[in-house]
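Just one protein chain is left out here, and the rest sit where they should.
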Amino acid sequence: MLRVIKRIAYSLVTIFAATTLMFYLLHNIPGDVIDLWAYQLMEEMGLRYEDARQVAMVMYVGYGEDRPLHIQYIEYISNLLRGYLGFSPTFRVSVNDIVLKALPWTLFVLSVALILSFSIGVILGLAISWRRKGILGQVVVAYAAFTDAMPDFVTALLLMIIFAINLRLFPLKGAYNPTLEPGLYPAFIFSIFYHAALPIFSYVIEHIGYWALMMKGSAASVLEEDFVKSAEARGLPDKRIMTAYVGRNAVLPLVASLAIQLGTMLGGSTLIETVFSYPGIGYFFAESIGRRDYPVMQGLFFLIILGVVLANLAVDLIYPLIDPRARREVS
Amino acid sequence: MSKSSLLEVKELVVEYAVREGRLRVVDRASLEVPEGIIMGLVGESGCGKSSLIDAIMGTLPPNGYITQGQILFKGKDLLKMSKNELRKIRWEKIAMVFQAAQNSLNPVLKISEHFIETVKAHNGNLSNKDVLRKASELLEMVKLEPQTVLNSYPHELSGGMKQRVIIALSLILDPELLILDEPTSALDTFTQSAILDMLKEIYRNKRISMFIVTHDLPIVAKIAHKSAVMYAGKIVEIADVRTLFYNPSHPYTKALIEAIPSIVGDLSNRKPIPGNPPSLLNPPSGCRFHPRCPYVMEICKEKEPPFFEVDDKDKVACWLYSKENRG
Partner (left out) sequence: MSFLTKVYYSFLRPILASKRATIGFIITIGFILMAIIGPEIVPLDLTTRYELRFQPPSLEHPLGTDFAGRDTFAQIVHGSREVLLIAFLAALYAILIAISVGMTSGYIGGKVDLALMSIVDIFLTIPNFPIMLAIAATFRVSDPASFAAIISIWMWAGLSRAIRAEIMSLKQKEFIEASKVLGMSNFHIIFRELMPNVFPYILINFITMIRAAITASVGIMFLGVVPFKITHWGVMLNLALFQSGAIYFKEGIYYALSPLIFIVLLEFGAVNLSHGLEEVFNPRLKTYE
């Protein structure tokens, strides 16, 4: 129990530290921010400089202000604790609204991608570790080496070019067919999966190799363990040995790296969602960067950190459930 | 072949494929394990005894091959059997306790699950309750508390406890022969002694034949009735334990006995065996022991000695005991 509390406390500290870092970063922008925005507004809306500056000051409340930084910080944190992430000047809605719209899509794509790549990768890795020499083993290893070399957005771009543009098999943008009304009926649900397919494939193609290789390595070392030899001597069927002996033991270190992978995927979502114009957290984060929309940047960044820390925490707390050795029970 | 031979190894050859070529770790070894006794097999590390056991149980590593010989269980050659026939023999008739058995248990399974899965793999008819009942009896026989142990995971038990669990696990299908490979290594002397006593009791209660393989001579002295001696892949002497310790025939056995330190007596009497164990890639010609043998003769360098019977209790593979030399 003490360990759980310690872990949670540690997670909170990390979130806090990262958020503070981001805050000071964004509020220490060199140059006059209001000026920058004013010029941008002038271009966009054709205003005169004075008017543009007025509008900018109203819109970008909290930035470039004369109030001391720590007061702004305290206000930000107290808002944060009440669940209010700020207001977006460029999107004209609260950051909370953006999050509510975008988060489900990102979560959807990432979870499906993670589940798919993890399960297929683990099964593949187990299969090729079982037979020492086999064509499958070499194929998988070569594949993993190759995809390891490709950055994820390159994979995304290639998929886009081949499937969406040239073969016209998949849509080019969006989370669902815009002509359909959202609702729980088959055509809409199909549309969701249809639009999410390419982004999910990008992740899966990219990460399957990683899981397969890791599992292969882990399984190979488990196979050399005495308890596997003992299982064979006891006449246990191959299937049992592969699942309960090799599989369950080999997968343990992989579970530990699930959280890290989720962090990587969250980071990569920025690029992949942009390539496919898929309206998730990553897409809006990239958009906000382009528009210099600091409240959105800050808010979404906070969300990303939160996601990574929560994932780490979850894996940490779940791990003892699957590995008896990690439990602190007194027998 | 005597009628009461449970297990018979005939001219067995086991080789490993290594980078330098083929390593012959068991070279035409022959021995018999009679029914109803505890038989030992002693030899230094690397003499091939573990590979011999692996060959019997079918647990050789992927680069190990049995290239010659027979392994007869009650007259039937194990090496010629189908997988299904072997499955009926392994663990049901011949069971094994591995070396450093503490790692022989799956860390993610409870002890009870180990018992259940073993029985299920051989006989699907027994219910879980029956299995656990039998397991409890066995656990009590090895002086463990059944309820606690069955519900524990391997890492929750001490080394000695795990060893006893392994022994109980090996008896779950009522085998006729129990093979033990270094059953007491990695245990402290007190536990060693306790385990040996326990094995003797199991032998008496269950009338089960045992084959104990070890490098530790005193273990054989304490518990075995008869023992073989192995050197560089070959069996050099088979005798009952009394003869082996008080009147050994083979020069190697003699040297081994003399090398044992005793608690009483003079340490200065101890003599290490001169020389080094032979390379198994390029073994010496003739009798393998001849480079280190104080009684070496010309014939020893040229021809490998067959077994000669010294008396009805002792067989030796040494030219000293050929009909000519014994007068």
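Letters A and B mark the chains as written, and numbering starts fresh at 1 in each.
The criterion applied here is as follows: contacts are C-beta pairs under 8 Å (C-beta built on N, C-alpha and C of every residue); 3 or more make two chains touch, one makes a residue touch a chain.
Keep in mind it's a predicted model, so treat the numbers as computed, not measured.
Peer 1: Over the full complex, note down every shown chain the hidden chain is touching.
Peer 2: Counted over the whole complex, the chain not pictured touches A.
Peer 1: One chain isn't shown here. Among A:M22, A:V55 or A:V315, which residue touches it?
Peer 2: Considering all chains, including the one not shown, the answer is A:M22.
Peer 1: Can you say which of A:T90, A:S191, A:N249 or A:T270 touches the chain missing from this structure?
Peer 2: A:T270
Peer 1: Touch as defined at the start, partner being the missing chain; which of A:F87, A:W105, A:F118 or A:F285 qualifies?
Peer 2: Reading the full complex, the residue touching the unseen chain is A:F285.
Peer 1: Looking at A:V93, A:I115, A:V139 or A:I161, which residue reaches the missing chain?
Peer 2: Touching the chain that is not displayed is residue A:I161.
Peer 1: For subunit A, which residues reach the chain that was dropped from this view?
Peer 2: Interface residues of subunit A facing the absent chain: 14, 17-18, 22, 25-26, 29-31, 132-133, 138, 141, 145-146, 148-151, 153-154, 157-158, 160-161, 165-166, 213, 263-264, 266-268, 270-271, 274-275, 285-286, 289-290, 292, 297, 300-301, 304-305, 308-309, 312.
Just so we're on the same page, only the chains that are shown with their structure count from here on.
Peer 1: I'd like to verify one number: the distance from the centre of subunit A to the centre of subunit B, where each centre is the average of its C-alpha atoms, in whole angstrom.
Peer 2: 56
Peer 1: Going by the contact rule set out above, which residues of subunit A touch subunit B in the complex?
Peer 2: Going through subunit A, the ones touching subunit B are 132, 225-227, 229-237, 240, 244-245, 248-249, 322-325, 331.
Peer 1: For subunit B, which residues are in contact with subunit A within the complex?
Peer 2: Residues 57-59, 62, 87, 90-92, 96, 98, 100-101, 103-109, 117-118, 121-122, 148, 152-153, 155-156, 166, 169 of subunit B touch subunit A in their complex.
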